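One protein chain omitted, others in place.
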Amino acid sequence: MLKSPSSETPAPQTLGELANLLQAELVGDAECQISGLATLSDARPGQLSFLSNKHYRKYLVSTQASGVILHPDFADDYTGNKLLVANPYLAYAKLSAVFSLAPRVASGIHPDASVADNARVHPSASIAANAVIDSGAEIAAGAQIGAGCFVGQNSIVGADTVLHANVSLYHGVVVGRACLFHSQVVVGSDGFGFAPDGKKWLKIHQLGGVVIGDHVELGACTTVDRGALADTQIGDGVIIDNQVQIAHNVQIGANTAIAAGTCIAGSARIGKNCTLSGMVGVVGHISLVDNVHVTALSLVTKSITRPGSYSSGTPIDETALWRKNAVRYGQLNSLAQRLKVLEKLQAPSE
Amino acid sequence: MLKSPSSETPAPQTLGELANLLQAELVGDAECQISGLATLSDARPGQLSFLSNKHYRKYLVSTQASGVILHPDFADDYTGNKLLVANPYLAYAKLSAVFSLAPRVASGIHPDASVADNARVHPSASIAANAVIDSGAEIAAGAQIGAGCFVGQNSIVGADTVLHANVSLYHGVVVGRACLFHSQVVVGSDGFGFAPDGKKWLKIHQLGGVVIGDHVELGACTTVDRGALADTQIGDGVIIDNQVQIAHNVQIGANTAIAAGTCIAGSARIGKNCTLSGMVGVVGHISLVDNVHVTALSLVTKSITRPGSYSSGTPIDETALWRKNAVRYGQLNSLAQRLKVLEKLQAPSE
Partner (left out) sequence: MLKSPSSETPAPQTLGELANLLQAELVGDAECQISGLATLSDARPGQLSFLSNKHYRKYLVSTQASGVILHPDFADDYTGNKLLVANPYLAYAKLSAVFSLAPRVASGIHPDASVADNARVHPSASIAANAVIDSGAEIAAGAQIGAGCFVGQNSIVGADTVLHANVSLYHGVVVGRACLFHSQVVVGSDGFGFAPDGKKWLKIHQLGGVVIGDHVELGACTTVDRGALADTQIGDGVIIDNQVQIAHNVQIGANTAIAAGTCIAGSARIGKNCTLSGMVGVVGHISLVDNVHVTALSLVTKSITRPGSYSSGTPIDETALWRKNAVRYGQLNSLAQRLKVLEKLQAPSE
């Protein structure tokens, strides 16, 4: 297979500079040039690696890395250049920003962009080719609007927020500072609200908006609906993966993390610092307190009032075995009743 | 948090005008100016509210609304201006259209749109910036094509239908009148059809199209595949939420409602007036009669021949407790067999 060209031109840094940035203790050659990051087993000379999981300790002997970030407890396990820090994984995260090659949208308004006369675009903001900024919209300082994006009427994109290509923001959407929305994200689409009118559905026009805090990341193809009357709200520091659905009037507390494929139904409230794993369903009009964790493919059908970890579903098995057990699932209530009968029969004989 | 700017400039209406529109009995000041709608607890002076769920009756005392829509049975519970109707929720739905601020795409063809010479665009239709209308496509009267949309060769968009930004319609797609497709909707992509050819998959080119009826709503990022030979069909009045997948040759009956994240596999037939909750799976080549309701995260593996409500899955529990029970799921068949043995042992002693 070919190699991705994404890491062709890293900006070299010296180990000393990186130690300084991390406030790490450097043991070794401060002038060693580092051109990128890699795992212990993949690293080539010139790259820096890290040990955050003890299971990979064995690779310290064979790694080709020009330096390793590790906890002082493991310092003796590695003889090369090392950066000693309390939290090597966090140090790696910090350095990932240094070596990122994600291109900025070129500054200014691309001649092929379409910007309404009364839209307000800050001179330091960037609007890429074929993006469309509707009337009354505001693009704040340092914001980057990718190719083919649409920013609807009167919507606000906060400072330093980045929209990747083909994002759609409807009218009346407020996005905070330093957010990152990936391609195909939709914010402000109508909530799924209809009133039954005899045999047909009468549309309930969605009059609320969407308010998104600062430092929020939305993954590719994630959708956030506007509120029916009040606004849908996503708190500061919330991170949301790809293909997630946030329905109308949902409220998500600060720093909650939501993995791919999860759907949160209308008016549900998710607390702060929660983690919802992939493909979780949350039904409408319920509340989860702070610090709730839900495992993958679980369905949350009622409010959760105590922090902790919650699950539903069944374990995976070979289909032939699974089928035999699954049939019994439909007999569970009668099995339980039969067990009770036996217990009653047994009781007097004791 | 900031407030969404979406409800900045509502068009004021008098209570008398609104009563007239709803054919409601007005008790109170017909000249009272109403600028918008809100829930009982959120309403500010100048806004109209409604009581449709008895649980919120307590808010009638404290609401700041300038008027409330309610059922005559509750008329005595509220002392302010009131509109009496048989179905307050339906009345709210009707008024939501009056106060909607969703902007229309400006009439005519935007100079930055790209319209093929032989496409037929009705003079009253609207084509937004950077939309692309391919050869032979037809955009009927009053239809609105949002920014960045693509309408493929020979496709038809019916009168008054609205495509929000960045919708993709392939070639040979027919969309009826007064439909509403949200951003990132895809209609007419290839069905997932491949024939195994030894160890590889040979693509089956999808020769059918998609035919969508009138008054159909498709949510953001929803996908509808074209048929393999015949067309995929979605009936009149069908409402579909975000992130839903409709595979090739699926047929969906009129006024069926499908919530977010649901996937319907190839050639499945869903009846009329069904409701599929969120994240439901329907396997291919099965049929559901009219008036079938399926609860969230259920998998429909066989045809359903009787109207009613259907479910699969397990209840949510604390992960530690769930794990103990989940392990037993893999033992269910042997538990049932052991129970039977006990019952047989017991039988002769009775």
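Annotations
The chains carry the letters A and B, assigned in the order they are written, with residues numbered from 1 in each.
Keep in mind that, in the parts below, contacts are C-beta pairs under 8 Å (C-beta built on N, C-alpha and C of every residue); 3 or more make two chains touch, one makes a residue touch a chain.
From a predicted model like this one, the values you see are computed outputs, not experimental measurements.
Set against the missing chain, the residues B:N20, B:T79 or B:T301 yield one that touches it, B:T301. Across the entire complex, the residue among B:Q243, B:T256 or B:N273 in touch with the chain not shown is B:Q243.
Subunit B residues in contact with the hidden partner, per the touch definition given at the top, are 114, 130, 132, 134-135, 148, 150, 152-156, 166, 168, 170-174, 176, 184, 186, 189-190, 192-197, 199-211, 213, 221, 223, 225-231, 233, 243, 245, 247, 261, 263, 265, 279, 281, 283, 293-295, 297-302, 308-315, 317, 321, 324-325, 327-329, 331-332, 335, 338-339, 342, 345. Think of the hidden chain as still there; on subunit A it touches residues 1-8, 36-39, 42, 87, 89-90, 92-94, 96-97, 99-103, 110, 112, 128-130, 146-148, 164-166, 180, 182-184, 215, 217, 219-221, 237, 239, 241-243, 255, 257, 259-261, 273, 278-279, 296-297, 313-320, 322-323, 326-327, 329-333, 335-336, 339, 342-343, 346, 350.
Everything below uses one rule, namely that only the chains that are shown with their structure count from here on.
Distance between chain centres (mean CA atoms), subunit A to subunit B: 25 Å.
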